[in-house]
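Remarks on the structure that follows.
Only one protein chain is missing from this complex, and each of the others stays in its spot.
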Amino acid sequence: MKFLNLVLAGLLVVVASCSKEKNFDERELHLMSPEKIAGFDPIQVSDRYSGHENGKVYEGLFEFHPLKRPYELIPNLADGMPTVSADGLTYTFKIKQGVLFHESPAFKGPRELKSDDVFYTLRRLADPKLSAKGWWIIDDKIAGLNEWREKNTNLPVTNYEEPIDGFKKIDDYNFSIVLKRPFPQFLYSLAMPYTFVVAKEVVDMFGKEFLNHPVGTGPFTLEKFEQSNRIVYLRNTKFRDKFYPSEGAEGDDKLGLLADAGKKLPLVDKVVVDIIPVDQTQWLNFQKGRVDLMEMKSMYERALDDGNQLHPNLKSNGIRLHIDPMLDVTFFAWNYDNPIMKNKKLRQALSLAFDRAGYNRTFYKGLASEAQSVIPPGLAGYRKEFKNPYTKYDVTLAKKLLAEAGFPGGKGLPDITVETRSDTIPRQQVEFLAKNMMEIGVKIKVGQNTWPELIKKVTTRQHQGYTMAWGADYPDAENFLGLLYCPNSSPGSNGSNYCNPDFDALFKTATQLQDSPERTSQYEKLMEMVALDTPWIFGFHRPEVYVSQAWLKNFKQMEFNHSQFQYLGVDLEVKKELSKKF
Amino acid sequence: MLQYIIRRLLYMIPVLLGVSLVIFILFNMIGGDPTAVLLGKNANARAMADLREQLGLNKSLFLQYLDVVKSAFTFDFGRSWATKQEITYMITQGAYPSLCLTIPAFVISTVLSLIISLVVAFYRGRGIDLFVRFFCIAGMSISALTYILAFQWIFAFELGWFEISGFEYGFPDFIPYIALPAIIWIILSIGPDVRFFRTVILDEIYQDYVRTARAKGLSEVTILLKHVLRNAMIPIITYVVIQIPFLILGALLLESFFGIPGLGGITLNALNSSDFPVIKAMAILSSVVYILFSLLSDILYTFADPRVKLK
Partner (left out) sequence: MKENSLWKDSFKRLAQDKTAMISLVIVIMYTLVALLSAMGLIASDWAREVGASNLPPSAEHWFGTDIFGRSVLAKVLRGTQVAMSVGVATAVISIPIGVFLGAIAGYFGGWIDDAVTWLYTTFSSIPNIMLLISITMILGKGLFAVYIALGATSWVTLSRLIRGEVMKHKEREYVQAAGAIGGGHMRKLFRHILPNVTHIVIINTSLQFQIAIKSEVILSYLGIGVQGEPSWGTMIDDAKLEISRGVWWQLAGATLAMFLIVLAFNLLGDALRDSLDPKLKGK
């Protein structure tokens, strides 16, 4: 039997080696996505991986600067930044002239981007028939848009012709949008995939199949889309003149990130994205040189040695390591519907019994930073000097507070189930918490859930506690503080149903202000307020760890990176040289 | 005969009704609220309510069940909630890679098992018989997960004999991708196959007619190949044919580790995202195929053994 298998294996190897040839003449980017992507309808793109793919084909009015940090919003399809009226309500935009959509049978000849396309895109986002995932981003923000949505809910076909107060066309390249009330985060929403500009003719022509036939203005055109296997893009030969930036953050020059300054984008001819869901498989593919870039998520230890340096054997293949802070926060949240959890001393005791350093070592190799409150570093509202007195590891104090809370040694406290996802790492993380809590006599049980189940338990308040990570949608602390804003209670994003009238009042005033020292100081107040109240066990601001092959050029970790891929390049000489080693 | 086939085909109706009922009950009770998942992390109550209405989740349970039944008989499954793709398209896209993996693996393992069984039946009770049987059983006692983890690591990565993962549509491009998972499949299924085939063959070897043949002076090999195999074919065919429906669903774990975009992965994904239309479609599809093949197996039975009459 074994012998036969070997013979068989041998035969197959022969076939295999015949059919595979490497191509070193074409500038090809090889990437992977750990998840299936949701298709190419921008209004439905809520996860980052679908965002990556849509960002290759489509563009928004704005994007984030690929190199500068902290994140800077820059015009993309827009021609310069808009003018904002004194009352903060009217935004007047200008779009670039001569921007062409990709060729498509839906168009008669070349098709230029116009003001109406932006309005159409925003209307689609609000179309009640489409249940767009991105509706929340403009819900209740633009004058007359909610009324339009309401009116169309019960009509058989959505009426796109009816005028909307908030959309004012000046000419084909100039228009303004009027808001209901000041919403300084509005421009960020115009850099998100939800508002990537689409053309009406294409949507009309393909109908429900639109998600497989994207036609955008972006740097690449879709060549092949096999949803659970592979996506292939080609360079958009008619892409407008867009150039690699000539300035970046400090030190970018030294890292060689400015070597391509002034070159016409995109820098590669072809992009191949493989869908690889299993992490073991991803890692093997990367090590074999089959993909150029890999996000290590929570598997850093594979690439790092004990001193958190790249493993020597990886280094010898020219592989590079990128460790950067992410704009996110992880937490163990309690459900305030449960009267026991309204007990502040209990919450503080639980927080004090949590061994953050040990957890950081075990799961993040010590690379994460301990969260003192809800806002991550890198955003206005975060204060480096601020230390939350309840995030230190102090079992004695925790025991004392637990007794004061009325549960000496955990007596009288029922078991608490903490819900999480059913993957390896999330399970181990709650096991870790449980081990810590055992020290003060509190029993934590692990609840494993599929993603839908977890979401359901949280949105329907059927949980005692859960753990999750929240990643920024845009670089503004409002996006994080909102997690504890009472009106956002379940089924909204405030899954712990935390309600604090003082916090709510200040949140409301602060979030209406434009970016200013005034606003920052209010954000800081909010941040400290929740820190002391300890509605969650604050977890970590996690690091983002990437590894890239020696031949990949210009990679810099980027939080909102849908448009990043046009800036990446491939050094064919290096690749040719190194591929002998794999 | 024809009457029998028609009767059996009609029997599909109650079974399909049963399948739709089971699936419907199971998935209406399952944890996830599809609307929360479909709308993402910033969903609000209003948008969720609207979507429930659109997906028909506010209809009475009976009407929802009727929808399931309707799609079971029309094969119109609509679109996936999660990927928004046409489900029939997803199935045709996924069936190809699944079958590229399972059919060759299945054929090779069946033929190989049959050969091995004949050999060990010939040498029954002797060292080689014991040895091979032990290997077969030992082979199937190791977890599939262990094979996958170890083989992918050793043969695809360290030795580089195979592709680590992925898939290419079209022959022969897919071969390097399916080779290793196919080998694992073969190792896993040779155990049970040889075990079954050997028993069946031995069953026949102790029959009277074999004794008669031996008395006539026919050689052992002739007896084995001409008489025993012929008679043993009946249970073997039944056993083999009834396995075919399961090939369609592919090999869930193999597909996910080796990145083969088959139906197994689609099913697992659908279960993980409460994608009810896809789950429904996969369950209905596999039960239809199952019924058809069990019918086929019964018909083959009569051809192989004229004594059996179909009623």
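Note that the chains are named A and B in the order they appear, and that numbering of residues resets to 1 at the start of each chain.
The rule we apply is simple: a contact is a pair of C-beta atoms (placed from the backbone, for glycine too) under 8 Å apart; a residue touches a chain by one contact, two chains touch by 3 or more.
Not measured: the values here are computed from a predicted model.
Only one residue in the set B:I5, B:I103, B:L271 or B:L296 touches the chain that does not appear here, and it is B:L271.
In the complete complex, the residue from B:M140, B:L218 or B:I237 that touches the missing chain is B:M140. Only one residue from A:S189, A:Q280 or A:T520 touches the chain missing from this view: A:Q280.
Touching residues on chain A toward the chain that is not drawn are 279-280, 283-284, 299, 301-302, 362, 421-425, 427-428, 431-432, 434-435, 445-448, 450, 453. In the full complex, chain B makes contact with the omitted chain through residues 14-15, 18-19, 22-23, 26-27, 29-31, 133, 137-138, 140-146, 149-150, 153, 195, 199, 202-203, 206, 245-246, 249, 252-253, 267, 271, 279, 282-283, 286-287, 290-291, 294.
Throughout what follows, only the chains that are shown with their structure count from here on.
Centre-to-centre separation of chain A and chain B, using mean CA positions: 38 Å. Touching chain A in their complex are the following residues of chain B: 30-34, 36-45, 47-48, 50-51, 54, 79, 82-86, 90, 93-94, 97, 108, 112, 116, 132, 135-136, 139, 149, 152-153, 155-157, 160-167, 169, 172-173, 175-176, 179, 183, 186-187, 190, 256-259, 261, 265-266, 269, 271-274.
Those residues of chain A that touch chain B in the complex are listed here as 1-2, 4-5, 8-9, 12-13, 15-16, 19-20, 36, 38-39, 41, 44, 46-47, 128-129, 131, 133, 135-137, 139, 153, 208-209, 211-212, 226-230, 274-278, 280-281, 284-285, 287-288, 290, 449-453, 455-457, 459-460, 470, 473, 491-493.
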